[in-house]
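Only one structure is covered here, and it is reproduced in the block below.
Here the complex is missing one protein chain, while the rest keep their positions.
As written, the chain order gives the labels A, B and C, with residue 1 at the start of each chain.
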Amino acid sequence: MAGEVTAAQLETWLRRSADVLAAHAEELTALDSAIGDADHGTNMARGFAAVVAKLDAAPADESPTLQALLKSVGMTLISKVGGASGSLYGTLFLDMGKAAPAANEVDADGFASIVAAGVAGIVGRGHAELGDKTMIDALDPAVAALQDAAASGAAPAAAAAGAAEAAAAGRDATEPLVARKGRASYLGERSAGHIDPGAASSALLLQTLADTLADDGGAGA
Amino acid sequence: MAGEVTAAQLETWLRRSADVLAAHAEELTALDSAIGDADHGTNMARGFAAVVAKLDAAPADESPTLQALLKSVGMTLISKVGGASGSLYGTLFLDMGKAAPAANEVDADGFASIVAAGVAGIVGRGHAELGDKTMIDALDPAVAALQDAAASGAAPAAAAAGAAEAAAAGRDATEPLVARKGRASYLGERSAGHIDPGAASSALLLQTLADTLADDGGAGA
Amino acid sequence: MKKLINSPDTVLADALRGVAAAHPELSVDIENRLVVATEPRENRVAVISGGGTGHEPLHSGFVGPGMLDAACAGEIFTSPTPDQMLAAATRVDAGAGVLFIVKNYTGDVLNFEMAAELAADEGIETASVIVADDVAVEDSTWTAGRRGVGTTVIVEKIAGAAAAEGRTLAEVAAIAERVSKAGRSMGVALTSCTVPAVGHPSFDLPEDEMEVGVGIHGEPGRRRVPLEDARGIAHDIVTAIADDADFTGAPVIALLSGLGATPLIELYVIYADIADALSERGISVARVLVGDYITSLDMAGCSLTLVKADDEILRLWDAPVRTTALRWGL
Partner (left out) sequence: MKKLINSPDTVLADALRGVAAAHPELSVDIENRLVVATEPRENRVAVISGGGTGHEPLHSGFVGPGMLDAACAGEIFTSPTPDQMLAAATRVDAGAGVLFIVKNYTGDVLNFEMAAELAADEGIETASVIVADDVAVEDSTWTAGRRGVGTTVIVEKIAGAAAAEGRTLAEVAAIAERVSKAGRSMGVALTSCTVPAVGHPSFDLPEDEMEVGVGIHGEPGRRRVPLEDARGIAHDIVTAIADDADFTGAPVIALLSGLGATPLIELYVIYADIADALSERGISVARVLVGDYITSLDMAGCSLTLVKADDEILRLWDAPVRTTALRWGL
């Protein structure tokens, strides 16, 4: 079982993410104040609170498939977040859901493919490339780390830890960049010198995933 | 000649008043901020600047009669000051003009009557009584002082000095009063504890008159 | 002080130039500081108002067919002068006389009084209606009475409509008087205004306090209290107004005005609570305006005006109007 990612783990991840995003909302909004419109933290906290509300409302006895869970999260984010991040994170989860099996668990390799499909969905919508100073700068290296780890036979927890590290590095790397996508791009050169808020929220999500799988993996190992 | 008030002296008075009011504009406006609408200083300075402009524009060789001078000042104040003080000070000078002779000078007694007529004009328009916390609280005692001094044979300069003192006392006496006329009356009890701006400008006008006649009286005595 | 101006001395003249440039359908007399409607009046009563500048769109924004024939602009927060009013009356009198709509401030009252005397000398018949609707001020015959505020807008609309119908001066004055008497207002300030010539706020209002019953020139109101939420403020205002006069049993015209620096979204937020408070009291609103109609330079806050109407007043309210700030049916 240590080699699988389960729907229950992802649900825990989503609930913990809601707490983490709420705790970091001010910080994310402050980043968005500098080069955007001061709403990213509020947007993410609102969206994930809605995800938790929907999870709470679901019948406790039925556990959803990965596919159903991820799609439902995507729909919720799309209809509750708004802004660029709403459609992009919404697409992330929707497209993860489309790539996920109608099953309760998936192995590390399969999980990496699911995340890769979701991130590809973001790129398909937003057309951002690595270095454009967006969430892609955190997500793209995270996907690569997940895939590499899975290919070398790592367990999901270890793979997620590596992905979280890669995402954090990608987030930090956005600081000197001049934004070429999203609201920050309107600033031109003035966007340099600030971390991208979407990259920061992506790094938080991945760190929370790593923490969740580590706790669970630790317990179940 | 020490016993007469001349049109030339009044012209000097008006010019000096313009300077005095400009110098005290901020102070008068601050008084009006407390219990009114923060414009009394600006209003008076603007009005007397217009009076000076009109005096400057008059042909230098013709010296106007007291009547013509005072009426012209009244008209200028009415059309340039606005607000309560514009119509009231305008009426003061208009009615002084109506009471003044078509001559270049008048004795202390006559001058007192002229001022009394002007102040009566203010009362006729504004219906303020002594103690209502208005310019009347400065002007009414000043008229009484002028009339008393003239009756006891004082020279205009001395009479004006007494009137200025009476006006200053009247101004100070407005501080504890609750306003019953003008904009300050809207405050009810909250108008107490502040000097009335119109009483303050009246006291300045009378002090400037006293100063003008003293200088001139001193020089000519 | 941060303002879009050139100099405190030229605010009024510059603003009038701007009105002239933006609205070719109006005639702006910069010399006399008048904004005049250009439509022919053909022997009907003319309606004039005026007052200190700083309350825009009041009064110049209400000049045009169906409302004012002319507005006289005073300096900032300072009533205009009789010669301006006379110039306006001379321009717009079509032989049927002129109604002056006057907010109850000593300066305005005295200057319009003088103007009426001057107009009489020139053979122009005038009548005046004085608006004194601010419930924040305790009413008393021993003082100058109440301040005139938001009801003025509604009096101007109704008087203009009555004049457009061809009523006589006495009739127009009578209905204007009726509307004036039927109106009550109160305002709340969250911040002070800053008079350009003064350069700093007229009063200090700490970050956690508000002034209930503020005047439109920044005059202190009923009391200084801790800042409340929209629902609390709505309750305060509605209570003050509805305790002062009975607004039940007849259709009411409601006017919620920003004070100059309040965004429209906040006005709608508080209007939701005002509507609740009114309906709790059984007051039924037939017509509503929400926006900036009578302001106090850059003050943040709002004022509410209620006018108890009837079928005739509503009909005149609904009559066509074409001004820069109020327009329908034309």
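Everything that follows uses one rule, which is that a residue touches a chain if its C-beta (ideal position, glycine included) is under 8 Å from a C-beta of that chain, and two chains touch if they have at least 3 such contacts.
For clarity, every value in this text was computed on a predicted model and none was experimentally measured.
Novice: Wait, the hidden chain, what does it touch out of the ones we have here?
Specialist: Missing chain, whole complex, touching shown chains: A, C.
Novice: Tell me which of A:24, A:46, A:71 or A:171 is the one touching the absent chain.
Specialist: A:46
Novice: Among C:95, C:282 or C:329, which one touches the chain that has been omitted from the display?
Specialist: Checking each option in C:95, C:282 or C:329, the one touching the absent chain turns out to be C:329.
Novice: In the full complex, which of C:181, C:231 or C:281 touches the chain missing from this view?
Specialist: Within the whole complex, the residue contacting the unshown chain is C:231.
Novice: Name every residue on chain A in touch with the hidden partner chain.
Specialist: Residues of chain A in contact with the hidden chain: 29, 33, 36-39, 42-43, 46, 78-88, 125-126, 179-183, 185-188, 190.
Novice: For chain C, which residues lie in contact with the unshown chain of the complex?
Specialist: 2-7, 11, 14-23, 53-54, 56-57, 61, 190-191, 207, 210, 227, 229-231, 233, 256, 260-273, 275, 288, 290, 292, 295, 297-298, 300-302, 322, 324, 327-330
Everything that follows uses one rule, which is that only the chains that are shown with their structure count from here on.
Novice: Distance between chain A and chain B based on Cα centroids, please, to the nearest Å.
Specialist: Each chain's C-alpha centroid was found; their separation is 78 Å.
Novice: Averaged over CA atoms, how far is the centre of chain A from the centre of chain C? Could you give it in whole Å?
Specialist: 55
Novice: Find every residue in chain C that makes contact with two or more other chains and list them.
Specialist: Residues of chain C touching two or more partner chains: there are none.
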